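See structure below.
With one protein chain held back, the other chains of the complex are shown just where they sit.
After this line comes subunit A, so read on.
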Amino acid sequence: MSSDQHGERPRWLDRPETVTLIVHSLWVICAALVVAEFFYHKHPYFRFDGSFGFYAIFGFAAYCFIVLSAKRLRRLIKREEGYYDE
């Protein structure tokens, strides 16, 4: 049910262009953060965390891994809502 069905004026966030704009801004921010790699002094704890773009790659990969494996986990542990019948 959207704003229209309530007789409301559609909001800025309801428009698909806005969502696209937000996602594009995210890409731009991420690109800027990669460029920032050249402009600060690293002091890694170990060797691997000092490699180029480590945090960026790790953040993206870890997130995908978590979400996609949780989706798999659902096949194993998901039951209907009233499973425990309480």
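Following the convention adopted for this analysis, contacts are C-beta pairs under 8 Å (C-beta built on N, C-alpha and C of every residue); 3 or more make two chains touch, one makes a residue touch a chain; residues count from 1.
Please note the rule applied: contacts and distances are computed from a predicted model.
Engineer: Write down which listed name, "Na(+)/H(+) antiporter subunit D", "Sulfate transport system permease protein CysW", "Xanthine dehydrogenase family protein molybdopterin-binding subunit" or "TonB-dependent receptor plug domain-containing protein", is the UniProt protein name of the chain that is not shown.
Structural biologist: In UniProt, the chain that is not shown appears as "Na(+)/H(+) antiporter subunit D".
Engineer: Spell out, residue by residue, where the missing chain touches subunit A.
Structural biologist: Against the left-out chain, subunit A lists 1-3, 5-6, 8, 11, 13-14, 22-23, 26-27, 29-30, 33-34, 36-37, 40-43, 45-46, 48-49, 53-60, 62-64, 66-71, 73-74, 77-84, 86.
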